[in-house]
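Worksheet: the structure to be examined is printed underneath.
A single protein chain has been omitted from the complex, and every remaining protein chain is retained in its original position.
Chain lettering (A, B and C) follows the sequence in which the chains are written, and residue indices restart at 1 in each chain.
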Amino acid sequence: MPLSPEQLAEIDAQRETTFSTRRATVPAMEERLYQATPVLDHGFVRVIDYMGDDSAICQAARVSYGKGTKSVSNDEGLIRYLMRHWHSTPFEMCELKLHVKLPVFVARQWIRHRTANVNEYSARYSILDREFYIPAPDHLAAQSEVNNQGRGAALEGEEADRVLRFLRDDAMRAYDHYEEMISTTNSEGEAQQGLARELARMNLPANIYTQWYWKVDLHNLLHFLRLRADAHAQYEIRVYADAICEMVRDWVPFAYQAFEDYRLGGATLSATALDCIKRMLNGEKVTQENSGMSKGEWREFQSIVK
Amino acid sequence: MPLSPEQLAEIDAQRETTFSTRRATVPAMEERLYQATPVLDHGFVRVIDYMGDDSAICQAARVSYGKGTKSVSNDEGLIRYLMRHWHSTPFEMCELKLHVKLPVFVARQWIRHRTANVNEYSARYSILDREFYIPAPDHLAAQSEVNNQGRGAALEGEEADRVLRFLRDDAMRAYDHYEEMISTTNSEGEAQQGLARELARMNLPANIYTQWYWKVDLHNLLHFLRLRADAHAQYEIRVYADAICEMVRDWVPFAYQAFEDYRLGGATLSATALDCIKRMLNGEKVTQENSGMSKGEWREFQSIVK
Amino acid sequence: MPLSPEQLAEIDAQRETTFSTRRATVPAMEERLYQATPVLDHGFVRVIDYMGDDSAICQAARVSYGKGTKSVSNDEGLIRYLMRHWHSTPFEMCELKLHVKLPVFVARQWIRHRTANVNEYSARYSILDREFYIPAPDHLAAQSEVNNQGRGAALEGEEADRVLRFLRDDAMRAYDHYEEMISTTNSEGEAQQGLARELARMNLPANIYTQWYWKVDLHNLLHFLRLRADAHAQYEIRVYADAICEMVRDWVPFAYQAFEDYRLGGATLSATALDCIKRMLNGEKVTQENSGMSKGEWREFQSIVK
Partner (left out) sequence: MPLSPEQLAEIDAQRETTFSTRRATVPAMEERLYQATPVLDHGFVRVIDYMGDDSAICQAARVSYGKGTKSVSNDEGLIRYLMRHWHSTPFEMCELKLHVKLPVFVARQWIRHRTANVNEYSARYSILDREFYIPAPDHLAAQSEVNNQGRGAALEGEEADRVLRFLRDDAMRAYDHYEEMISTTNSEGEAQQGLARELARMNLPANIYTQWYWKVDLHNLLHFLRLRADAHAQYEIRVYADAICEMVRDWVPFAYQAFEDYRLGGATLSATALDCIKRMLNGEKVTQENSGMSKGEWREFQSIVK
């Protein structure tokens, strides 16, 4: 359970307070506000704030004075047009603020997306909790034999047990030592100086949980989701992306639908690949050998058109 | 008057609709929402949306689960501490969306601040209105004699009249020709092809008004305001910055107060200047000659400590 | 001719000086350095500096200690892989600095690409030259009848003449008045104050030329080129993009080739479009009506696969 009773009480208190606003408001997001959606064994994502809705995308695109068109179908058509033609600036007019609890090795991937605002819990200033990500048995995957950065089937038997034992024991021991190092009382009960927190944290492994406030505009969020909700993304970040996809679907349903159609479910084909399609549609038999593609490209191409 | 009756009616309609929300809400901003604050002769700024408040800055800084501390004075102290020590990320957790109508030459300065989201009215797609900035007589300033990018006193008499006549006549003539070029009927009432709008716009001078939706986080907004609400900024952008300052004061009063104290009213002193202050406090007579500063620096230094 | 004899002499002097360097060096770019490639009637693009080459992309991708692999074919394969899978960070490791002279209305489109560094000639500080873009007759296009932001055929006869006359006369008159306003002597030869340059510039139309230093990394440059070398981009910015494409082809030939294949010549297909292709390859007769696409989408789809 990722949240303590005190934290849940704080969240409940915040949810009980409502205000009157003239701003664009999305009931399904109001329902989500502040509540934690669990991800992995101790992580979560929760919506802290949002700005804009599907209409706000259209108003910005039209630079309108009021709501602009009243016709919902016009809005949907415009959003699909904007997405299809890579007009990204209207999508930047919506903003989402999340509170995320996640393992450090996931945070390190996540932060590569630089066009976002981040406030992370400081382990220089504060003490980290004893919470570590330990994979569920079916996610304890072997190294892929064909892909240097991929996974194979789940480990089995003795090997799986040993890995889990290593992960658990090393995490617990590292945390015990972390606590001993920063403590002002040693294990004999004698006073000691206590190591600086900014140094002691270096003993903690990358599966320890951290947390941050993360704020991003919709265009950059969709870019993040396209890369991280993708089948090639590491499972441990993909589950966060999947959870956020559900939030975005509630928040801006037209934009999300267009994103699914044109990005998540779409594919970018090269000039060579488009040429192969034309040849195939003309009845020509195209093989990897006469395609002009490398074996890798051909394999990827097959997975798209077959 | 910058707004048409239709536009005012659209704005009123939008203001009449209210929703219930759990999000951080600032009553003084609700009061401002959608209403246009006039700037210059045909321009305006209006708040379209906002995210966060003073508390949101603190919650992000603390990565808190609820509102964090309930003590308002703690929040103010924390905000002042963050501002003083250049901890910028918590301020990035607030976001403001504005609709701005402004002359093109002001827009060209404004857009240099790149860390913001912009959707500008498209003169490729649409037709611009016949609205031009003509300076009020007391803002029709002569070139400064001491500062290559500054202004002197207001022009007078015949010269002022001539300048205003040039500005008005050239604008009107340019717009007449713009209309004639894009029209599908020529001045004889005969059908003509009509020049592409994306070409015709090139005839319009830089005092024509454009408009955009502009969205920015509080940290980058304060950076913009520090440079553009400054006495050295061009008057025509400074009046926009001044109008936005009033909005920020309503929105995040603690942050704005800290900004006024540490940025707008503060000054950055060089190592040499700090050394001079120490010498002066020790009773030494410091002059430009023995200060280690150039004449320009010394003049700026005097304006700060005198 | 866009350059004065003095400017050409300055450029020649700079080209004559050579240094010894250990940095990645591209002979074809050395040949280009500082020389102006003419664009439009008074504009140009010239390379001021560059950082990196095709190998530098690979070294960054591999985080290598030296040149990494010596095999050129490995480098090409890696670059194609990176481009195909949207691994953008290695391309960010190359940087290009250009000096560009361009009409203001082109500059206003260009600057929307925010991830770049810009220093523009200051019309607050300096006096602009009397140089305006006047379209060549075959680029004096009519407004498209089917596309709100497109062009039709070139204007003809009397209408074309009139448009050119308007553009030329209004530009000359505006510049005459600009000069008169900033002058400290009026047309009678009497002393006058002279309007501040920061104000006088507002009288100048958007076809006046400005210039800037523009620095950008290769990833963001390719993104710019994909949008601006595209057939839907306005002609007047496309010619700049085309000129830069030639420079990039010289600079990083493998990266440029991959860019042409995967981006410029490629296309992103939606989930719906991919499904149609599968159906067509299975022998099904797919029409707009049973495709699941709107008419606009279907037209775009046809232009890709036919």
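Basically, contacts are C-beta pairs under 8 Å (C-beta built on N, C-alpha and C of every residue); 3 or more make two chains touch, one makes a residue touch a chain.
Since we're looking at a predicted model, the values are computed, not measured.
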Omitted chain - touching chains that are shown: A, B, C
Hidden-chain contact residue, picked from the options A:Asn203, A:Gln257 or A:Ser291: A:Asn203
Missing-chain contacts mapped onto chain C: 3, 6-7, 9-11, 13-15, 17-25, 30, 33-34, 48-52, 56, 59-61, 63-67, 89-90, 92-93, 95, 97, 99, 117-121, 211-213, 215, 217
Chain B residues touching the omitted chain (full complex): 77, 80-81, 84, 86, 89, 112, 227, 260-262, 264-274, 277-278, 280-281, 294, 296-297, 300, 304-306
Contact set of chain A toward the excluded chain (per top definition): 103-105, 108, 111-112, 114-115, 118, 122, 124-126, 133, 135, 140-144, 148-153, 155-156, 159, 162-163, 166-167, 170-171, 173-174, 177, 180-182, 186, 192-199, 201-207, 234
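We adopt the following convention: only the chains that are shown with their structure count from here on.
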Graph class of chain-chain contacts, one of line, ring, star, complete, other: complete
Far-end chain from chain B, centres as C-alpha averages: A
Copy pair chain B, chain C: interface residue numbering same or different (half cut): same
Distance from the mean Cα position of chain C to that of chain A, given in whole angstrom: 34
Chain B-chain C separation of Cα centroids, rounded to whole Å: 28
In chain A, residues with contacts to at least two other chains: 89
